[in-house]
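Shown here: the complex without one of its protein chains, the others still in place.
Right, chain A next:
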Amino acid sequence: MAPYASDDSTTGGEVDEQRSGRRKAARYVVPVTVMGVAAATIGLVPALADSGDPDLPKITAQQLIEKIATSDVQQLSGTVKISTDLGLPDLGGLESSLMSGAAGRGEGGSSADPTAKLTELASGTHTLRVAADGPDKQKLSLLENAAEYSLVHNGKDVWGYDSKSNEVFHGTASESPKHEKGKEQQPPATPKDFAEEALKAADDTTSVTVDGTAQVAGRDAYKLLIKPKQSGTTVGAITVAVDSETGMPLKFTLTPASGGAAVVDAGFTQVSFAKPAASTFDFTPPKGAKVTEEKDAGKGAEKGFGKGFHKGFDKGEARKHAPKSEEGLGKGLGGMKTIGEGWNSIATFDTGGEGVPSGKGGGDLGGFVDSLGDKVTGKFGSGTVFSTRLVNALITDDGKVYVGMVTKDALVKAADAGK
């Protein structure tokens, strides 16, 4: 008989054989139990950790909005998770090259250029780290696979650093301090930015209510629910979770009228209001890194930190969250007009047959872009509608562009009226 180890005893006899068979089977209970416990833990821990909505004193929507407005958070650091699902086809690199091409024609081709980089946020899920210490020091990092893109604003310097290609972009922030002290100095891409843009639209076309409380990044927060009263818009509802202590918006969710997953979901997963270490904002270009100066980067490059971001973001996402701020896009493309009001406002401008890669102007690329859109005809003539889950755009064959967070029909109606 085979030698058996000390912790195993099988001797002859049917009874023993049966018992040992059972004992053999019993050993397999251990791995199975471990797996079961693990599965249960993975399933249950999030449910248990969700200790229910916090109990906070009642507050009116007006008070909550004031709380956001008077919120004066100067120092913070945290991690933000942004998921955007515009329903765009996933074009990967092509998409970003298309968008950066549209945002800043003739730029120096540095992968550390903020405009080129931040348009990547327009699709997928990204993890960002933000840190801020007063109006002069901010840092925004986009965490990538084994790499990181950092945008550092320290005093008058703005640095962009792409660790993957070891390239540096350098600009100056001389313009920003004089005309926008508090607002745009906040680290962009935080839920606060989104919330402020959304609240600009809070007039008679909008209902704003307080919708209970929630826990965000371990902090107690009120939930502000913003809903368009009008029909015809693609926006379903916007939820903003506001920190009950500091009034800082911690989470921003935009759901489309068509239902389904949120189009934009940006929220802190971890946040601290302590002063970040000063070294966080120190940046010296690493040895051997290719440095692109802002003025080398061509006329399309951006000035300033917040602005550069906002513009890039506005273009990349076709201004989805900024129905009333035209500066970003208007600066780039003169002659912008707005039709309609509130949520149903439609931006329109004449491209003069260039600037937008349409079938006529863009050659091969235009043909490809055309294949993504739907042909429509109306009293205005004919054109192509590009739809996403939130923003629809109509480009007529004579070069007029209508963009808005409205349904396709509303765009055609606007084009008809404009004729």
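As a convention for this text, a contact is a pair of C-beta atoms (placed from the backbone, for glycine too) under 8 Å apart; a residue touches a chain by one contact, two chains touch by 3 or more; residues count from 1.
The rule we apply is simple: contacts and distances are computed from a predicted model.
One chain of the assembly is not displayed; among "DNA-binding response regulator", "Inosine 5'-monophosphate dehydrogenase", "ABC transporter permease" or "SpoIIE family protein phosphatase", its UniProt protein name is "ABC transporter permease". Residues of chain A that touch the chain left out of the display are 1-9, 11, 23-24, 27-28, 30-31, 34-35, 38, 79, 111, 127, 129, 141, 143, 145-148, 150, 152, 159, 161-166, 279-280, 282-284, 286-290.
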